[in-house]
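One protein chain is absent from this view; the other protein chains keep their places.
As written, the chains take the letters A, B and C, and residue 1 is the first residue of each chain.
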């Protein structure tokens, strides 16, 4: 769960990268980094606006950046990673995960390498350093061939910037023209808001090569694999105004809401979206069902930790969402959200609606239950705690205290998205690469 | 535009006041203060969560607090104000404005008084000090009689806490039981979320007297005046889950949306709410008109200042709201919001929708144009910049670049709220007290 | 224990006041404030360099400032104090203490005044407000007559700045020309370092009146009193390069060291100064006695709190001073310092020297024992803890663990300073004004 951005040959690239990363902030809030082509850099834990301030401005026309969801360890683990290799100094920004990273790392250590981080992405630097070429560009391409998945990757040195997607296309990547140069970002919406033109999706297996004073070159990795774009980008990860594979994310969620009702013809008085994650789906559900939507849960403009916490009120949900008793009192409500992770948040929301007087609380989720770990870029540490991995829908319903609970089917999801070349591994357990043995649930 | 809170005889009053002020944060974001009954205090510019941290915890069972929208001057101007009077040390937290404050202040200065702030609220301390009574409680009541409007006020000393609303009832105030003691707050929702019981609206002209070791006393000010509750609390100021005068705020806004359509039977393809302020009204408008609502503007979860700013893109609106071209392309849209202040924000939103491909942008406002300054607690400095004070609706439409613009009428507003004892001075220029001459627009 | 500074009609007065207060930082380290003649201000707890940063720069040509040793209460208690009086807005910066402040305050409260601080200095504002004159300048002069001691005071409004010393002259004050205007400061050295010219001591009972567009006026208060300059300014309070009453402070301390030996003809191997406070005195003692000085205690360049603290090592002295065993091993040492306050610091130093191998540790103090509280500006809260107020010299010697302990006599002190019009109240208990009854020790 990361976002990556690149700026090539533009004025004040720091500001451009700042803006792109700001628009990708939803992809990662724990750490931010920028490295310029002279390898000056800014890195820090926290949000883009906290780390990349005007005071931390660094000069330069070309650079890459990274936001990350969960960063273990000290500041040295924050991307972009920088290394001095036999082919020169190099910086990389990586979105995705290498499933067999630990085996690959072991091999390097046996031959006397020194790793400076625990991050799987550091492997790319070592592959470049041992690549059987003098030329650094050749070496990078060789490294990309050597690691089949999962990556959307930016590589930078003093001479060139490379943007690449693995042959499966697990993670998104876009590029466009800007200010006489080029910009790259995980989502097209970041490029749109910046004001870039000729915005194009980097295809799976494609490598964009930007060299100073030359036209961009586009190359294709020789390895071929089936398309496996992460379906969770549509469900909850990407911004609603992004268009991934030509499909608008808000629209896709609206359709998921519609297909959810088509599969579950529920009776209720009102549809209530969980703000903001369930908004698009709830609208689709209401539109298809004819059940009116109302805002039984409003968003609190000013959040903050409260100190007074009666039993069971510990969830931050209670500060984020305000129930409106006048809306829900005595009604059968259908609550719509995009997914259930651990179930605790949904449990609190259901309680809040009951306390506010709802007669019946029915929960509809516009995606299928997530049962298997992801090895391609969604934080597995979190996934291990997934309630659906070892509970039935009925057990989950009991846990969250709902009167009814229903999910969208995998088939419904594919119809709603309108695309079949997606990765469904976390939903059905079918992995397309070697993956570590999972301790439970499979 | 302030929020006030009191905690009387409860465990760790600091935490209780913190939570109440957090729930009142929407009433003021520029400064926060807490004073305990031993007069230890915490004050600062910024949000509740920035000023009232766990580190700044102060001991005590009784205290009052204040959040303020606009605080001029140094930290000494932050409420609650504290003074050493002839009747002892006293702290006050004031929501409202005294229209004839400058005349009253002049009189005091002529007799040798020293003021330490420019805040009108300081007058209460001076009235107490000169009150013709030995007793401090008597002196406070005398001071309340002497200043007819506008105030919801909390007064604190070592022996008692007083909560009072002026005889017109311009500003809201509620009280309830909590943890064996009592709590007061500007809005009932803050008391509800805290978990207080027996929540009651303090009536206009009513004074709640809480003395240590005694039962609460309720007194009525001898001065009688007509009811004049601020109608803007319903339109945009109060939280949607508050119930003021027994009327739910979200429901009132929903009704304003419904009455807006009843008065303006517009043709359009979709209704788009301005998130979050126009959400309730848009729902009412959509419900009454049958025109479907869609989210053509989504909220950006992670805001921050962008550095790259093409012409006319300076507004922070562009970071807060994300237009979804797929939703608005080729459509006639009705955009619903609660009010227009200067018009610049709405102008940017209209531009954004046009850029996203809307065919026609119609703007509906679910309140009447604000034409006159408020002297009872809404920041007049801001009001002077009100676009409606010296522009016709047609001129405003041109300014914001909409195809059509329509407002709710005053009559429609009253019907929607369902209450006639409201102050409409900013809408119709009828003031119930002496007010300074206004330089223009009247 | 405060320092005051004024800048009248100079370029960028903020920077001038910053520099003056920086040079007066030794007179107070707990709070700093600056108020300009348009009453914009900066105040804060901490050092000059922490509060008056380039970021906090405020415009203006005229302003006053204050540093304070011990500031009780919130930021509103930080000087310069500002008040809105019947004679206009006024700011004051006060060095000194009013011994009968509480009686005077009571009288004001009885007639309905409101005080905003607990600081005695606020009384000046109230006297100005009730002064029987229309004119603000007349009113200030009347207030100065009404309060006989102890003050060096700066008063500022939009039209004038006043610098005044009380008729006893307890506290120092200097003025000079600078940059076409005037500057005032508690010590001449601050003005010297700034680069001011025509530096002159304000005489006791003198009032310097600086009005915009006019030449300075010098007036004499009609009340006459004997000269009582605080002798502790020479002993330890003022900077060594200051010249108070024409006497250099370093030289005065050197002379105190010489007179100390004249009174106590001690045998020892080396003289060790306590760095930096005893440096001047130790040199005088060594010079008069012929006993060589050596640095048995060096100063630690980088201090900081240590976490490992064996018994009795809690004192910060152990981080500040480094004993050099090679210097003191097997020697009889005379340790010289300016004064003993509580005795705990000296006790630790004596222990350190013994641990470092000193055979005999003799302590010489180049001032007399402080036995009585000061009501004229030296922090009495601290003085109450004075070890000499209720212990004999022999008892103190035992407490600090020295082999011998001797002090300079009052007569020796006067000879060393070369001036008789000094206040000795804290040494001999003779107060020249009404003072509160002291609970013990008198």
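As a convention for this text, a contact is a pair of C-beta atoms (placed from the backbone, for glycine too) under 8 Å apart; a residue touches a chain by one contact, two chains touch by 3 or more.
All of these numbers come straight from a predicted model, not from anything done at the bench.
Shown chains touched by the hidden one, complex as a whole: A, C.
Only one of C:78, C:283 or C:340 touches the absent chain when the whole complex is considered: C:283. For the options C:324, C:410 or C:435, the residue in contact with the chain missing from this view is C:324. Across C:2, C:16, C:101 or C:400, the residue that sits in touch with the chain not pictured is C:16. Although one chain is hidden here, its contacts on subunit C can still be listed: residues 12, 15-16, 18-19, 22, 25-26, 29, 47-49, 54, 189, 193-195, 239-241, 243, 248, 250-251, 276, 279-280, 283, 287, 292-295, 298-299, 301-302, 304-308, 310, 318-319, 322-327. Contacts to the hidden chain, counted on subunit A, fall at residues 41, 43, 74-76, 82-86, 109-118, 122, 125-126, 129-130.
Following the convention adopted for this analysis, only the chains that are shown with their structure count from here on.
Here the spacing of subunit A and subunit B, counted between their Cα centres, is 39 Å. The centroid of the Cα atoms in subunit A and the matching centroid in subunit C are 62 Å apart. Annotation for subunit A: no residues touch 2 or more other chains.
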